[in-house]
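Apart from one protein chain that is not included, each protein chain of the complex appears where it belongs.
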Amino acid sequence: MDDALLSIENLTVTYDTLAGPVTAVDDLSLAIGPGRAVGLVGESGSGKSTVAGAVLDLLAPGAAIDGGRIRFEGTDLASHDRATRRALLGRRIGSVFQDPFTSLNPAIQVGDQIAEPMMVHLGVGASEARAMTLERLDEMGFARPAEIAGAYPHQLSGGMKQRALIAAALACEPKLIILDEPTTALDVTIEAQIIDLLERLRTEKGLSYLFISHNLGVVRRVCEEVYVLYAGRLMERADTDALFDRPSHPYTRGLLASLPRLQPPHRVKRLSTIPGELPDLLAPPPGCIFEARCPFSAEGCDRPQTIRVAGVRQMTRCHRHAEIAGEAWPSRARLGHDFSRKGFGDALVNVVGLKKRFRMGGLFAGIKLKPGLPPRIVNAPPVVKAVAGIDLVIRPGEVVGLVGESGSGKSTLGRLLLRLEDPTEGAVEYDGLAIERLPQRALRPFRKEAQIVFQNADSSLNPRKTVGETLRRPLALFGIVPARERAKRVGDLLEMVRLPRAYATRYPHQLSGGEKQRVAIARALATEPKFIVCDEPVSALDVSVQAAVVNLLADLRDELGLSYLFISHDLAVVAQLSDRIAVMYRGTFAETGTADQVLSPPFHPYTLVLLASAPRVDGSAMPDRSALLRDAAPGAGAPDGDGCPFFARCPSRIEGTCDELPPPRRTPAKGHAIACHLKLDALPTRFVPAAPAMGAAPGAVASAGPE
Amino acid sequence: MAEASVDLEAAPIAPRRRARRRPLPSSLVAGGLVFAAIILVAIFAPLIAPYPFDEMHIRDRFHAPSLTYLAGTDEYGRDVFSRMIYGARLSLFMGVLATLVSLVIGVPLGLLSGYMRGAVDEAVMRILDIMMAFPPIMLVLLIITLTEPSLWKTSVAVGFLFVPAIARLMRSVCLDLAGEEYVLAARARGEGASYILLREILPNAWPPIIVEGSLRVTFAILLAAVLSFLGFGIQPPAADWGLMIAQARGYIERAPWIVLAPGLAMCVTVVAVNLFGDGLREYLDPRMSARRG
Amino acid sequence: MIAYAAQRLVFVVFILVAMSLLVFAAIYALPGNTAAIMLGQFATPDSLAAMEAKMGLNDNFFVQYWRWASAFATGDLGQSMVMERPVAPILWDAMAKSTILAAASLFFVAVIGIVLGVVAAVRRGRPIDGAIAIFTYLGISVPEFFWGIVLILVFASWFDLLPTMGYASLSDGIGPFLAHLVLPVVTLTLTLIAHVSRMTRSSMLEVLQSNYVRAARARGLPERRVLRHHALRNGLLPSITVLAQDFGWLIGSIVVIETVFAYPGVGRLLIFAIQRQDIPVVLAVILVITAVYALANLAADLMYAYLNPRIRYGRSVG
Partner (left out) sequence: ADDLTISYTVTPDTLDPAKMKTGVEYAYSLLVFNGLTGYDDQLNVVPDLAESWSASDDLKTWTFKLRDDVTWHDGRPFVAEDVLATMKRMLDPEVGSRMRVNFELIEDMSAPDEHTVVFNLKLPYSTFPALFGGYQARIVPYDHIDTLTTHPIGTGAFKFVEYLPGDRLVMEKNPDYFVEGQPKLDKVTMRIIPEFATATAALEAGEVDIVWDIPPEEQEKLASSSVAHVDFVPTGSWHGIIMHNEKEPFTDKKVRQAVYALIDKPLFAEIAMFGAATPTHSPIPPTSPYFDKDIPIGTADVEKAKALLAEAGFPNGFEQTIYVPAESSAMERLAVSFRDAARQAGITIDIQPIPSDRFFSEYEGKVPLFTTNFYGRTTMDTMLYPWLHSSGSWNNNLWHFSNPEMDKILDDARITTDEETLAGFYKRVQEIVVEDVPGVVVYQLNHANGVHERVEGFKSSPLMWPDLRGVSLKN
């Protein structure tokens, strides 16, 4: 494969840890031709990011390439000196790191970080680079690129940062782009838009991708060819369709089986998983590395393995691939409890009229000189209404799914519920206690009961504490278990989130993205809470771990009556777990209702877009989103007045009404509310644009739908 | 509970058996050993020093280094080498005590004001501004005149002088760290300010504290010298490196050894303390790996 | 932010008031007074009494303070009780000279210190790292007066390259002006550089491990740019604190430097005044130093906010 743009041959990478060397990538070969999109999937911790790091020569300290060659455009990268190799980056090889939260320099405006590589590599001037930056940001679906360019990273939501990073990677249109989980923080509409963009760049400009993702739906959409990694070893390699339709390796099958689906009935079924966990990489088994977890394993599987051909352009590392061909992953799914009939008790969390505003921009943003004698300085920084009036009730044992566009205020809402942020306006009650104005000290009992899994696991873990210390603390703080049992409990918690017990001695920087995420989940569970705000808790997890975690959360809910505010952009996951779903748009709820109500017609026009944009693993075609959305960029909203926030993008908008008056609440059914000026019968019902309902009376009250 | 937690018993307890200890950085070892040696010398000064620190051999004044007087003699004919050894006591005492005082007060103060922000921060910082703008000489003078001066008082005073500097540094570090999400996570857990400060923020703030602390030891020793220079020093004939240098500065040309010996001692101490600090900082950083890429 | 800065500026005034009270009280608390010191051994009860009466030293603390403060507020710095000359010209003269010295030293300390710190961090563990460490530690291994004297001996006495001591005004020509500054500035720089450079090294080490620096490298930015543009901005925060602090330390060191180099600056003026308990001079000098120092810290605080946008002073919106 000498015409390959990038070819990796027999790459082996080890990390030096206190416990001994960990082989994170073992004898991996991989090739990417020009204009090709190659996927790299696999369980969290299987070495995907390590491969990316090796190609970029940016492995963490303590990592060493113990074998193999990496060639780019025919030359061995190891033969370049540092500077030459560095010069390739950005210009010829672009990259998006897995963690969008820490990959942007907190002290530099986002726009400058994107413009910088252009100025360095393309030699363009500052103003030209700026113009190009705005263009890139525009492509990324930002409504007001200039504002984003002027913002600092901490002022952006997770998805916004991720898009900014993708924009930076694309800045110089490199030949090869390594995308490490580029869509974890993106909501489906933006994800779809970015996937479209990537696709266009590939076909038009011949870019190649190494696409690392656990999101099989996205992989199916983007990639032509997929490599499946497990515990550092290549398990299977195949063209996309072949892989998804005729997976040859048991592990691949397990992954596919773990996927949640969007079809009803929701929340009553458990996801199927791959039981067990990654093998101990300190001492990997000599034979099939997957054997311990493989339902098809048989005698002889403990023999050393080589990779072999399994079909057309398909290779697999399984002794028994021929024998088991066609056998389905055994579904051990059992039904979960169903509380729907019992109903829930009184409100656990009760939110009324909640609002939160932030100011944007740099040190001097918004400072203007007001003419006059003497001239006055006025300080009127631009303000973002992150949460713009939310009413919400969460009852014990209830899971409220929160979906919505990136930057719509989901994380902010979650933080407000836990008083991690002081609301600008409105009330938050927890178990009858008004927490929004209580002093921190009085919140202590509340803190034990209400926990959060942060969207960004990496920065939410103290870099100087081992996993064990991190997990032990809540146990000690709330006296959950006596001191001598804590070590064991830490181990239990780790296992609950599918991590080896030995990880207790690791520091966060020694974990992969998904592993950190799981530690964060374990930490939230450690306090034995009653209510957890889960902010994208599974976004960094591969489907099998995701399934395990979702099942775990579901079990806890069913057995202990836990409540969750479950924030995710993955509708299928949300559907799987939630009793009710709230669709958020620009700080307000566009639609709320039970999972079934929200996921079936009538839809809010925005909900419809979300559903239509969700990637499908079955390979079915996506509906034409352009019919569902106006050209306006995501996040574009009504002009500052009271109008509908979705106005600018809504294909069914009513000029003169939607842009001026706040949308009324329509309630097609009990517990189902849609904030829209459209009359109930005018609301879209299928994935096709509804005809704009002309002359709908503003504020008309819809009758309650059939029960 | 969940199926994920089955067969717990089968799972091996965390494999401590193979865990090896992080290797000590060489700077930590080297600096630590030298510093320990200096401390030992200080403790056992009477046993090591060939002469009492104040014994005069007036006939041998300004004697060049020789076998009798390893580092020569000073203007009274006292053995410079012995004085240097005794000097370690006072200088280290001063340096270490002053630094401890400043750290013990300054670190919590800085942490608090950086974390509390708002009114507490402003109040603490403005008070420190005043403290810091208060000229050291003035303070020392106050102490000397209001009370009979003594080494430990001077050390404590110097420690106080250093408080604002330490506190300000801590505050700036803390301002930065307080914005980290793991701090937010601790707050979400309902941790009190003291835990957050001591267990979440402080461990990440060690590097600047260590660097600052080891430099402060040096500065305190130097300040003692400067005080001697300005006439507010240790009582003669006590040997203190700073005082030795201050008093011998007039003989730099005639008898350079009188200055060089304590200078060298200070130099070694400074390098050892700071090397130790560098090493400690490295050792405490989990991300610094023994193996470098 | 502007409002915050304005607020802080107002606060500087408060600091000055507090400081003046403090100093006044301190001097008041000291045994003896200017009259006693001026008369020294020769004090006879009648002359001491007469002199105290003339100087108003017998008045109540608040009367004395008020007398001084009301004049000070109108810009009258008063008269030196010892020298019996107006304080203002003496103070500004000394201040101007010290400022030149301090500013030049601070400049070199900042530039060289930061550069050395960055180089040491980037080359961590290499020989150059060690060499920089030794060099910077050498500067603080012996007191500044020692370096001052050695430098004088070597450069002024033995090689006769530079003037030994003193000060030349700009009107004496730029050459002599600079020549007189070289040795004191070098000495001060030598003693201060360790602090800045070690702190810079430490914070740079931290920053260099960060993900965003890795990301910047992944964008193919030349290492220089990564360092200067990405790492330094964040790594500089503690260095700024240290520089602002060293400003205070500098004022202490400057006394020594001024003594060794016979440089007529504000440090020696202060010592002179303190030793004689010359209240108007002590107060004027300390207040000016305090003001400068408070402004330096204000500048440092604003600088943080500039370098680290996550830090916001004042209240958040809403």
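The letters A, B and C name the chains in turn, as written, and every chain counts its residues from 1.
Note that a residue touches a chain if its C-beta (ideal position, glycine included) is under 8 Å from a C-beta of that chain, and two chains touch if they have at least 3 such contacts.
Please read all numbers here as calculations on a predicted model, not as lab measurements.
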item	value
Neighbouring shown chains of the undisplayed chain, as defined at the top	B, C
Candidate in contact with the missing chain, chosen from C:Ala5, C:Ala18, C:Ala36 or C:Ala71	C:Ala36
Contact partner of the left-out chain, one of C:Ala18, C:Leu153 or C:Leu178	C:Leu153
Contact residue for the chain not shown (choose from B:Leu24, B:Ile39, B:Met56 or B:Met116)	B:Met56
Hidden partner interface residues of chain C, rising order	31-32, 35-44, 46-51, 53-54, 82-85, 90, 93-94, 145, 149, 152-153, 156-157, 160, 163-167, 259-262, 264-265, 268-269, 272, 275-276
Chain B residues touching the omitted chain (full complex)	54, 56, 58, 61, 75-76, 141, 144-145, 148-149, 231-233, 235-237, 247, 249-254
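In the analysis below, only the chains that are shown with their structure count from here on.
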item	value
Pair of chains joined by more contacts [C-beta pairs], A-C or B-C	B-C
Between chain B and chain A, distance of the C-alpha-averaged centres to the nearest whole Å	47
Whole-Å separation of chain centres (CA-atom averages), chain B against chain C	22
Whole-Å gap separating chain A and chain C, where each centre is the average of the chain's CA atoms	52
Residues within chain A bordering two or more other chains	61, 154
Residues within chain C bordering two or more other chains	209, 308, 310
Chain C partner contacts - residues on chain A that touch it in the complex	56, 58, 61, 82-83, 86-91, 93-95, 97, 99, 102-108, 113, 116-117, 120-121, 152, 154-155, 165, 168-169, 171, 356-359, 362-364, 367, 377, 379, 381, 383, 424-425, 458
Residues of chain B defined as touching chain C within the complex	122, 125-126, 129-130, 132-138, 141-142, 145-146, 164-165, 168-169, 171-173, 175-176, 179, 207-208, 210-212, 215, 218-219, 222-223, 225-226, 229-230, 242, 245-246, 249, 252-253, 259, 263, 266-267, 270-271, 274-275, 278, 281, 285, 287, 292
Residue ranges of chain C in contact with chain A within the complex	1-3, 209-223, 225, 229-230, 233-234, 305-310, 316-318
